[in-house]
Each structure stands twice: as C-alpha cells, then as structure tokens.
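Only one protein chain is missing from this complex, and each of the others stays in its spot.
Our next item is chain A:
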Amino acid sequence: MKKIFAKIWGLIVLFIVVTIVFMYVLTDYLYEQLYVEDTEASMIEVGDKLQTKYKGGKVTDALIAEIEDYNTYSNLDVFAVRNPRELSACVPFEIDYDTLIGPNERQHLLQGESVTKIGYEERFQRQIISVIFPLVDQNRLEGIIYIYYPLAKITELANEEVLLLIGSAIIFSCILAAFVYQGIKHILRPLKELQSAVEKMSNGEYSTRVNVSSKDEMGKLSEAFNEMAAAIEREDDQQKTFLATVSHELRTPISYVKGYGEAIQKNYIEGKEREQAMNLIVREAERMERLTNELLELVRGSNENTAVEFYPIVLSETVREAIRLLKNQADSKDIHFVTSFDEQIIVEGNEEKLKQIFINVIENAIRYSNNDSKISILTKMMKDNAVIEITDQGIGIPDKDLPHITERFYRVKKARSRADGGSGLGLSIVEQLVKQHKGNLTIQSEVGKGTKVTINIPMMEEL
C-alpha cells in the first residue's frame, strides 16, 4: 500500500513540478522575446528619425555630435561612425582588425537596409541587441548610426523577480504536494481497510467487514468483499455445525453400542434383556451404516467432478419401483397410496438417482404421516417439464422452518431427532440430486394439514 501510494503521489508531484518549471521557462522566454521585440521596435523608431538628420555628403562632426546628443534623452546607446576601417570598407583586403560591422552587414547597409544583431559583441564585451542604420549617399556608405541596448539589462529585468518566482513556485509545489497527499490518502483509505480486512480474513476472522463509504469502484469492491466475507462465514458456520452434528449423530449410537456391548461382555444382563440389547446394538449399527452411507452420498453428490450417466427413463416405472420398495413401511402404518401417472413421460436421468429422490421424499411422507392416512402421488407434463407431486396428510412443517428444510441435519423438531428414524440428510440429498437433473424442488406445507413436495425435471427433448 505504501508503495502504490508513494508511486501515485510521486507521479502527481512530478507532473506538478514539471508543469511549473515548464510554465516558468516559457513565461521567461516569452517575456524576453517580447521585451527584445519591443526594444528592437523602439530602436528602429529612433534610428529612422535620426537617419533623417543626414542630408547626404560626408558625415560631419556636427552630425555625429547631434546624433550622439540623443544619448542624453534616451536609455538606448546611440553613436554614429564614419571611419571606413570600422565599416569594413577594406574588404576584400584582409583585415587584421575586429571591425564594427562585417562584410555581409556592409552589403545590406549599402542597399539602404538596417541590420539587427542580437548576441555577444566583442567590441562591447557583452550580449547586446543592436540595430545599425546606414548613412548612404550615391551608393557610398558614408557612415552608420549604431544603436544598441545591453541584453543583460533585459534579462536582469526578467531575473529580478526570479528568486521570488522560484520561491513561490517551490511553496506552491509543496502546498499542492500536501493537498495531493491528503487527497490520495483519502481515496486510498478504503483500499487500506480492505487490505487489513483481507489479512484478518486470512487469519480466520471471518466476521471481519469493511465500511462502505462511497458508491465508486472502491465502494463496490468493499461491498463485494463484505458479501464474500459473509458467504465465507456462512459456509464456515455450516461446516462447523455439520461436523458437530455428524459427531453428535455418531456419538449417540456408538455410546449405545459401547454401553450394551460392555454390559453383554461382562454378563450384566441376561436372557430376554440381553436379547433386547443385542437388537438395540444391531439397530444402532444399522443407523450408523445408513448415516455414513448418506454422508457418502452427499459428499459424492457435491463433488461436481463425479460424472453421472444420464439416459431416457420412463418416469412412471421409476416411481412405481420406489412405491413398491416402501410398501411394507406404509402398510405398517396403514397408509395407502393414491397414484395417478402419465405413462408418456420420459425424462433424461439416472435411474438409481431418480429412485433415490422418490424414496427419500415418500419415506419422509410416510414418516411424518399419521396412521391410517393416504399419500397421493401424481406425475404430469407441464410445458417441457415433468412434474411429480407427492402430497401427504401429515403433521406439516411450520413456516419458519420451511426455508431451512433442505439444510443438512436440519430438523423441524430438534428433540425428536432419532425417534422418527431420520438422519436429517434426506432432503439435502434430494435437493442435490434434483439439481443434478437440472430440475427444481418446491415444498409447500401447512401445519396439521400436510405437506406437498413438487419436483420439476426437464423432459427429454424430442429428436
């Protein structure tokens, strides 16, 4: 977090500094350029006026004095030159002397044009801007008017405030940097919270949640994190409950078997009691066997990698087979079945799994029905689905328990646990198997009146 924070902050501060430096340089450059241009313009104005004083012929001392008089009134330096040595008159002869104007400038001046120079001038030993005006008569360069202004003065003018400028630029940068620091800190705070929350999560604190303070991407990320954390916590709770239940469910039969087993071993019980104890041991062992089988079934079902083979099945046959297997159980409670099957229905499924679904549901119906009642089972087509309805006249399920009825080891009446012989896994398995068949399971119930279980399974598509 420190790193990304530092990176963003550094980048923004760098941009700010670069922008300020660039603006400063540009301003300085423009200022100088404008000032130079302005100076040049005023020089040309002055030069043009002074040029009019020359009426032709030789350049006289009086004219030179008159032109140089101008220095008194102006901040520009003005002087007139008539010395041909200075005017490069001797070119093309070689000149071992640094003349005031060069041969090229002389050519321009001879045309009557003024010449502007900006740069270091050996003669004045400084940077100057100068404009040279010719005094030409009959193609003769009789003299020149030389006007110059030291560039240093211009840059000095520009540089006077430079310390102030640099100082304020630094302060401005610092203030901006501080603002940016606070800003980024504010923006990244949720990320920091998320980071520590993730760390807590990975240490097993599944109750960790973060505050959702905004609706931006960061806020959405926080929300998603909270949902994820809730899901993980729920899963964790379920896992714990499941394990607790499994061990509880197993411990009771084991303590029965162990207790009665020891009693038999040490001959504490004899005769008929002994026989009953033996029966009890066998019954509890069967319970354990069934429990472990069902657990295995659940684990296998939840493992999605397990491939289940599907093929076309006549639904009514499978339902009949399930009823047949449970006939004895129903008879013992004087419960009879009312059936109505659509023989045309063919679904794509696994026979064993489908049978398991029906057995579990019908077994539940028998278990929670009163003696001498009826269970109606019907199959029908509805659009592309096969619908199987199993309705009993049993004790029903309270509304508050209905949503949890398919959870593992969930029992409507906790105390009633083993008395009714259920493991609490039946409906979990049913739900899982229905899902495998791409169908869905709905349970409607009213306490005291009965329960209706509806299973929808897609029919086999007509080829």
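What we mean here is this: contacts are C-beta pairs under 8 Å (C-beta built on N, C-alpha and C of every residue); 3 or more make two chains touch, one makes a residue touch a chain; residues count from 1.
The criterion applied here is as follows: contacts and distances are computed from a predicted model.
Visitor: Consult the UniProt record of the chain that does not appear here and report its protein name from "YncE family protein", "Acyl carrier protein", "Amino acid/amide ABC transporter membrane protein 2 (HAAT family)" or "P-loop containing nucleoside triphosphate hydrolase".
Guide: In UniProt, the chain excluded from the picture bears the name "YncE family protein".
Visitor: Which of these touches the unseen chain: A:125, A:139 or A:371?
Guide: The single option touching the absent chain is A:139.
Visitor: Could you tell me which of A:19, A:83, A:182 or A:279 touches the chain that is not displayed?
Guide: Here the residue in touch with the unshown chain is A:83.
Visitor: Under the stated touch rule, tell me which residues of chain A contact the chain that is not displayed.
Guide: So the residues of chain A touching the unseen chain are 58, 83-86, 89-90, 92-97, 110, 138-141.
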